[in-house]
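Yeah, one chain of the complex is gone here, protein chain that is, but the others are all in their spots.
Labels for the chains are A and B, by order of writing; each one numbers its residues from 1.
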Amino acid sequence: MPTITIREALNQAIREEIARDESVFIMGEEVAAYDGAYKVTKGLLNEFGPKRVIDTPITELGFAGLGVGAAMVGLRPIVEFMTFNFSILATDQIINSAAKMLYMSGGQFKIPIVFRGPGGSAFQVSSQHSQAMESWYAYFPGLKVVMPSTPADAKGLLKSAIRDDDPVIFIEQERMYGNKGEVPEDPDFTIPLGVADIKREGTDVTIVARSLMVPVALKAAEQLEQQGVSCEVIDPRTIRPLDIDTIVESVKKTNRVVLAEESHPICGVNAEISTQIMERAFDYLDAPVKRVSGADVPMPYAKNLENLAVPDVEKIVAAVREVAYLD
Amino acid sequence: MSKQTAAPPSRAGAEEQSSTSVIDAPAQDAPADVDKKQLARERDEVKERQKDRFTGLNKEQLIGLYRQMLLIRRFEEKSAEVYVAGKIGGFCHLYIGQEAVAVGAISAINKEDFVFASYREHGHALAKGMSARAIMAELFGKATGCSKGKGGSMHMFDKDLGFLGGHAIVGGQIPLATGAAFASMYRNSGEVTLCFFGEAAVNQGAFHESLNMAQLWKLPCIYICENNQYGMGTSLARAMSLRDIAQKGCAYEMASEFVDGMDVLAVREATMRAVQRARKESLPTLLEVRTYRFMGHSMSDPGNYRTRAEIEKYQERDPIKLFSASLLEEKIVDEKALEEIDKQIHEEVEDALRFADESPLPDAAELYTEVYANPIDPSRNRDR
Partner (left out) sequence: MATKVIMPKLSPTMEEGQIARWLKKEGDKVAMGEPLAEIDTDKATMEMQALANGVLRKILIGEGESAPLGQLIAVIGEPNEDIASLLSEAPAAATAKKEEPPAAPEKEEPPPAPAQQPAPPQQAQAAAAGAGTVGNGRQAAAAPSTGRVIVSPLAARMAAESGLDLRSIQGSGPGGRIVKKDIEAAMSAPKPAPAAPQRYPRPVEPGQSAPAFGASAYRDEPASQIRQTIAKRLVTSLGPVPHFFLTTDIEMDRAAEMRKGINALDPDLKISVNDIIIKVTAAALIQHPEVNASFQDRFVRYYEHADIGVAVAIEDGLITPVVRAANQKSLSQIAAEVRELAERARSKKLKPEEYTGATFSISNLGMFGIDEFTAVINPPEGAILAVGAMTSKPVVRDNEIVVRQMMRVTMSCDHRVIDGATGAKFLQTFKKILENPLYLVV
């Protein structure tokens, strides 16, 4: 299997799906002539032309809604937000139109659309350009929310998202575009939505991590192995629907769990996972569920402050030791 | 002149002191005392213009337009009646007074073409061919409703008839309609999309973002602004700096037109011009259709923001009475035929009411269906 970056894996997924299905197209700011603000769409305009790869004005609400309308009548748009920070402008169309159309039309109008782009913390771009948005979207029934952490997951999940008949929020991690990994070349390679992946098996403590926190958790697990603690690292990959069964099974085995995320803790995805663990595995918990979240502040600019705001290996190690009653 | 119309006898040419036509008068300037004679004179002028537009339409088509407007009127009157009786929940935005807009515009397109509307959409749904039964049942929240009782008054849909919904966030349907038109352009499939919205939606960003893209990408979308002069209880004058909405097309180099929304044939003709532009040149159009809603914004509207006199002024131009007068004068129909139509429509509405009343409520299991087209272990989404 070739080793490629997440950026290249996403590019492959989009290219393959546009080639595979006439109704698939991608639109967004700078996706065509500029080759993508983060180069995810590099080369696509050349290959498919301006009908399938469309530069939009800076008009997030407008092109998000346009995508939903096109999906209502059978197209399968991929809408790129240059970053998910800008999706905030489009939330009316994502939430009020995309998420609810099937239901409020009594099942008549499905919305096969993917809203994708980078999200989470970036490097030193301060508060408005560096934030995790997944808990917003995960809140709404009707949406599916996907966050890959490896090149293979990025490709397999994006292809599934494009083929899915529901609106999918696909949040990539800006800092991870260059991360490398092996990716199958098979154009039919997909990874089903709604299935968590056990990134590392272990027996003592379960760490649930997504997106940027997956490699951080894996590093923490390595360190903890040296300290005699065996960690199981679970990447839910799909936040909604959440594969809680896999998480609960792991917690039943390890009896201790640390939930890592770079988003703010209040009303976050981990707050939900924590509640579900409590509801489903209360009798298996040997320690309170421990969250490791991003700082509850807008993202600062200064490098040292930014480092403090994003969870790192040390924070996860400390949390694991705490639930394992080692400190 | 027929007794069928409630308008007072007119005396053409008398008392010409006002140069302002009623439809142009800003709502704020509505006179406390209406000059009935002046109103009647103006009405007659409009009627004469309307009769000039009969050319090119056969009797069936003309009667069909009348019939549809009257169906909407009677349907909405019945909705108000049963709403008050507690049979309809939530909001109920009535279309009475604006019938000529939906009927005139939708008469200019085909079955395959798409229609989007706002939350005041019962009339558009009927005009697009949806049955009074399915709409009334939806108002009643019944399983037989056009959205299976999940949408209600503000969310009527019919995929087969190209009715793509009532949408309840002001302006929310405008990008959606633009997207449907985009799909027609993308597939070169030839449909046009009609997008209805009230004048208050024009102040939303979604309107401007959509018109920009539609003109930029040459999308066959016709934006029909139903200017009924009030955004809920706020008059146009209090909400919009440039009140000439048709002019806003200039900002996007989009063709636009001002239309008398009390004349069903005027609306139809303007829409036909726009449809032609869409089909031939794949270009959008903005129509500002001046109209008036006779009822409140919703059933809970206290109506304290406008005077009785102002409402009466517009009722003098009731599009249905105006059109029936034209039809009688042109001898397209006689009184008896009109009575027969009224009777049929009465029966159709009563039938819809009975159907809605007798239909079952949605099954409790419906609560969890149709959240996802491809559900992934639906049990995970249920109550835990």
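We take it that contacts are C-beta pairs under 8 Å (C-beta built on N, C-alpha and C of every residue); 3 or more make two chains touch, one makes a residue touch a chain.
Model, not experiment: these values are computed from the prediction.
Colleague: If you put the missing chain back into the full complex, which of the shown chains would it touch?
Modeller: Across all of the complex, the chain we cannot see touches A.
Colleague: Could you tell me which of A:203, A:275 or A:307 touches the chain that is not displayed?
Modeller: Residue touching the absent chain, from the options given: A:203.
Colleague: Which residue, A:22, A:286 or A:314, contacts the hidden chain when the whole complex is considered?
Modeller: From the options A:22, A:286 or A:314, the contact with the absent chain belongs to A:286.
Colleague: What does the interface between chain A and the hidden chain look like in terms of residue numbers?
Modeller: 203-204, 226-230, 255, 282-287, 321, 324-327
The criterion applied here is as follows: only the chains that are shown with their structure count from here on.
Colleague: Counting in whole Å, what is the centre-to-centre distance of chain A and chain B, each centre being its mean C-alpha position?
Modeller: Centre separation, chain A to chain B: 43 Å.
Colleague: Please give the residue numbers of chain A that touch chain B in the complex, ascending.
Modeller: The contact residues of chain A facing chain B are 25, 51, 56-57, 59, 61-75, 92-93, 96-97, 101-112, 141-142, 144, 164-166, 192-194, 238, 241-242, 244, 276, 279-280.
Colleague: Which bits of chain B are touching chain A when the two form their complex?
Modeller: Touch residues, chain B against chain A: 114, 116, 145-151, 155, 157-159, 164-165, 167-169, 172, 174-184, 186-187, 205-206, 209-210, 212-213, 216, 369-374, 376-377, 380-381, 384.
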